[in-house]
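Complex shown without one protein chain; remaining protein chains in place.
All chains are identified by letter, namely A, B and C, in their written order; residue positions are counted from 1 within each chain.
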Amino acid sequence: MRFFSDNAAPVCPEILEALARANSVDTAYDGDALSARLDAAFSDLFETEVTALWVSTGTAANSLALAALCPPHGSIICHREAHIQNDECGAPGFYTHGASLLLGTGEGAKLDPEEISRIAGAIRDDVHQMQVHAVSITQASEYGMAYAPDEVAAIGDLCRAKGWGLHMDGARFANAVAHLGCAPADITWRAGVDMLSFGCVKNGAMSAEAILLFGDAREKAEEIRFRRKRGGHLLSKGRYLAAQILAMLEGDLWLDNARAANAGAALIAEAAPDRLVHPVEANEVFIRLSSEEAAGLRAKGFDFYDWGEGEARLVTGWNQDAEAVRPLAQAIAAL
Amino acid sequence: MRFFSDNAAPVCPEILEALARANSVDTAYDGDALSARLDAAFSDLFETEVTALWVSTGTAANSLALAALCPPHGSIICHREAHIQNDECGAPGFYTHGASLLLGTGEGAKLDPEEISRIAGAIRDDVHQMQVHAVSITQASEYGMAYAPDEVAAIGDLCRAKGWGLHMDGARFANAVAHLGCAPADITWRAGVDMLSFGCVKNGAMSAEAILLFGDAREKAEEIRFRRKRGGHLLSKGRYLAAQILAMLEGDLWLDNARAANAGAALIAEAAPDRLVHPVEANEVFIRLSSEEAAGLRAKGFDFYDWGEGEARLVTGWNQDAEAVRPLAQAIAAL
Amino acid sequence: MRFFSDNAAPVCPEILEALARANSVDTAYDGDALSARLDAAFSDLFETEVTALWVSTGTAANSLALAALCPPHGSIICHREAHIQNDECGAPGFYTHGASLLLGTGEGAKLDPEEISRIAGAIRDDVHQMQVHAVSITQASEYGMAYAPDEVAAIGDLCRAKGWGLHMDGARFANAVAHLGCAPADITWRAGVDMLSFGCVKNGAMSAEAILLFGDAREKAEEIRFRRKRGGHLLSKGRYLAAQILAMLEGDLWLDNARAANAGAALIAEAAPDRLVHPVEANEVFIRLSSEEAAGLRAKGFDFYDWGEGEARLVTGWNQDAEAVRPLAQAIAAL
Partner (left out) sequence: MRFFSDNAAPVCPEILEALARANSVDTAYDGDALSARLDAAFSDLFETEVTALWVSTGTAANSLALAALCPPHGSIICHREAHIQNDECGAPGFYTHGASLLLGTGEGAKLDPEEISRIAGAIRDDVHQMQVHAVSITQASEYGMAYAPDEVAAIGDLCRAKGWGLHMDGARFANAVAHLGCAPADITWRAGVDMLSFGCVKNGAMSAEAILLFGDAREKAEEIRFRRKRGGHLLSKGRYLAAQILAMLEGDLWLDNARAANAGAALIAEAAPDRLVHPVEANEVFIRLSSEEAAGLRAKGFDFYDWGEGEARLVTGWNQDAEAVRPLAQAIAAL
C-alpha cells in the first residue's frame, strides 16, 4: 500500500461520474453552464460573495494569485518549507515576473505574525530592496498542521495593517477544515485572507483546482483571467474542470474525502504516539523511523518517502480511511 | 446543431473509457506507467525517435516549444492569422520572456519560403532589432488548409539553411494528415520540423495535448520539462493526460475522428461550392453568407460564428461526420 | 562631414562644464542636491507639477514609462516606424514583461485617431487577445515631422475616452518645440500626454534623458523608481546625469541647440525642394537620391545613411547649424 502522496491516489468515483455527466456539447473555454455555476457554489460555501476561477494545477492557482498580489519588484513572505518555495520550480517567480520569496521559519511549517514582522523588518525601505507586498501561508501546512482561525486572523490583521495581500495555499484546505471543524469562512475571508487556492486534486479530483477571490480581491478577477489565458491555463473544454469542482462541493464530498484521509492519518498517529515529529492534524504523518524499521515496513508492502535522516513521511489519500490503513497502523505499532 | 468550434464537441467515448481504465494508484506527475509509454507510442507513429511531453492546452504546447526555440531577444515568424498571434493572449511572449512575433501573409493562412524570407530580410542584422530564431506554421492552417509535404519541406529547408527552428502548431494535425493521406513523418521531421504541438482536444480528447520533439530538438526535452513545471503545467495526476493521448493513438482513433470531422466539412463544402472562401481541406468551412441567409440558418437551429462581413465559419467536430451534418448541408444548398 | 545621426555629434561645451561643476562629494544615487532640483526645473518649464526621473538612455526612458502604463498582458499602439518597435531590440517587451506593440501606419511616421481606432477596433474584447492599454507617439516623428498641439490633443482625447495611457517618445522633443514655437505644455499634458521621454542626448548631452510624469501619472513615480533600480538604471553617481539635464534647461540651451539643428536641416531642405520625401520640420531630411548622386556627395566628404532604394537620410546635430551645413546644401543643389 502506498503512502507517498495524496497525488498518487486514484480519482474518486463521483468525479468520474461528473465527467461523464458533463459530456455534451457546450460553449468552449469558461463560457459553459458549469463554469458559470462556480461563483454561486463557492459563495454558498463561504457565506460571502466569491469569485472562482478553475485551473488544472495548484502551482497555477498559487502563481496566478500571487502575481495578482505582488508586482515584479516586490517580495512575498512564506515559510521556507512552503510548496511555492520548494516544489514549484520557481513558478511564482515566473508568473510574478521576478518577485522574490522571503523565507521564514516556524514550528510545523507555520508562520506567525512575529516571524513575518521580523522578516519584513529586515527589509530597508528604499528602492534597493524588494519591498514586501504579500504573505502566503499554507493550510494545512507542509507538515500537516492547521492554522486555527485566530492564528490566521492574527496574520490577516498584520497584513491589513501593512497593506499587504494575504494568500492561502489550500492544496489541503479540506483537511484543515475537517480537522478544525470550523466554517470555511472562519479561516479565510473572515480572518483576512484575500485569495485562496482551493485544492481538489489531492482530495480526489483529477485535474481541477480553484482560485477563490474574496472581498476587494474580487476586483482582480479580470486581471487573473488574462494572466490565466496567457499562462496557457484556460482549457478549451473547461467545463470538465468545472464539473469536477462542482462534484467536489456537492453533498460535501470535499469534506467527506478529507475526513476519511484525516481519519487514516489519525489511526497511524495513534499507533505511534512516541514517534511523531509533528502533531497530526490533517492527512500527513511524520514519524521517527530507523532505516531498519523502514525496511521492515517496506518488506510488508508499505511504501512511503524517507524524510531526511531517521524520519519518514506517510500521506493518506481520500481512499485511505481508518479501516484501509489499519494494517499499516498495526505494523508500526508492532515495531 | 452547433458549428462554433471543435472545442465545443463532447469528449469521445474511448477517451472517457481510458480515463476510467487509468483510475488506479500510480506515481504522481509524469513518473507513471502511462506517461512512460508516450515516447514509444509516438516513435512508432512517426517512424523515428520522438520525445513526447503532455500538457493540458495547445497554448501551453505552443508556448513551451517556442520558448525552447527562441531566446527572449529573438523573433518568431508566423502567419498573421496564427493562433499564437491572435488567440493566446500573448502566451508565446510570456513563455519566451518577450520574444516577438513577426507577421506574414499568405493564402489560406499559410506561409511560404518567399514570404518568410521577405519578413526576415526586413530585419537589420544588428543588436537594435530582434533577430529571427524560429518559424511557426499551423497544420492544418487557421483557414482549414493543409501544407503538402513539399510545402513544409521548402520551409524546413529555409529554416535549416538559416539556422532557425521550425515549430508546427498541430492543433488540427490529425485533420491535415487525414486530408493529405501521408505519413505523419512526411509533414514533420522528414520535412524539417523540429517540434510539433500534437493536438488532441479539438479531436475528441478532454484535456491533453502533446509536445513532440524530433531529431536534435530532443535535446531540449530537459529544458522544456523545467519550463513546463515552472509554467504550472506538470499535473500531479498526469497519468490521466497520458491515458487520453494513448487512447487517441490506439487503433488510429486520432485519424478516424479527424476523418469523420473532415467528411462533415466536405459535405458542407459540396453543398456550397460557389460560396467557399477557401478550399476545404480539413474540418473548417468558410463560406460567403449574407446576414439574411445566416439568420435563416440559425432559425433552423444551426449555430456558427460570423467571420467578418458577409462570411461565416463552420467547424465540424469528431462527432459531426457526413451523416450528422447532412441537414446543414441541405439547408445551405437550399438557400 | 557626417550626417549619420545626432547621436554621432559631440557633447556640447555647456554639458562638459556642468559635469566639471558637479564634481564634488555628494550623496549617491538620486539623493543628491542636483537630482533634487529636477522636479522644480521641469515644473517651471512645463507650467505644471512634473515628476522627473533621470536615466541614461532613451530606450530606458521609453521602456520604463511604457511598463508603468501597460500590464504584461496588454498592448501598446505605436507607428510601425517607431523607435520602440524598430530600434530597441524589444526593450519595451522586456520592461513590460511581454506586452505587445500594435503597429499602425500614417504619413510621416505619425499616427492619428482614426488609425489608432482602427487598430484598437481589430482587437476582440476577450481574454484571448491582448487588450490596448496605451498609445505611444514620437515627437518629432521618425521622419522628422512634428505633431501640432491639436493633433496631439485629438489623440489625447481618444486615450482619455478609452482609459488608455498616452506616452510621448521625445528623443527629439526639443526639435519639435523649436519648430512648432509652442509651449512645451501645449503638446504634452495640456494635450493629454501622461508621460514624456524628454530627450537630451541627441540634442547635445552625453548620457542623460528624463522621464517626465504629468498629472495623475505622477502617482506612478514610486513604481518607476523601483523598476529603474531593477533595470540597473539607478546610477550611483546620478548627480552627473542631473547636472547634464539641468544644464540643458538652463538659459534654454535645449531650445537653442534644437533650433540650430533644425536650421541646418532647413537649409538642406531649401537646397533640394523637389527631392524631399517628407516635409522637414525638425532635424532630419529625407531626400530622393540616386546611388550615383549619393556616391558623388560622399566623394566630397559628406557621410549619411541610404534609406532604402533611391533615398537618403541626413540628420543634423546641435553643432550643424545653417552655416555649418552650407557646403552640403550647395553640393546637393548642384547635383
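We adopt the following convention: a contact is a pair of C-beta atoms (placed from the backbone, for glycine too) under 8 Å apart; a residue touches a chain by one contact, two chains touch by 3 or more.
Computed from a prediction, not measured in an experiment: that's the story for all the values here.
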item: Contacts of the hidden chain among displayed chains; value: A, B, C
item: Residue, one of C:T48, C:S117 or C:S207, that touches the chain absent here; value: C:S207
item: Listed residues B:E17, B:E47 or B:E223, member touching the removed chain; value: B:E223
item: Of C:R118, C:K237 or C:R298, the one touching the omitted chain in the full complex; value: C:K237
item: Residues of subunit C in contact with the chain not shown; value: 2, 4-5, 7-11, 16, 19-20, 23-29, 55-61, 63-64, 88-91, 94-95, 201-202, 206-207, 226, 229-237, 240-241
item: Residue ranges of subunit A at the interface with the undisplayed chain; value: 72-73, 86-90, 93-94, 97-100, 127-130
item: Residues from subunit B at the interface with the omitted partner, ascending; value: 71-73, 97-98, 127-128, 130-131, 223, 225-230, 234
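As a convention for this text, only the chains that are shown with their structure count from here on.
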item: Taking each chain's C-alpha mean as its centre, the one farthest from subunit B; value: C
item: Chain copies touching (subunit A, subunit C) - same or different residues, decided at half shared; value: same
item: Chain whose averaged C-alpha position falls nearest the assembly-wide average; value: B
item: C-alpha-based rotation, subunit B on subunit C, 0 to 180 degrees, nearest 5; value: 180
item: Cα-centroid distance, subunit A relative to subunit B, in whole angstrom; value: 34
item: Subunit B and subunit C, separation of their C-alpha mean positions in angstrom; value: 42
item: Between subunit C and subunit A, distance of the C-alpha-averaged centres to the nearest whole Å; value: 50
item: Contacts with two or more other chains, residues of subunit B listed in rising order; value: 88-90, 94
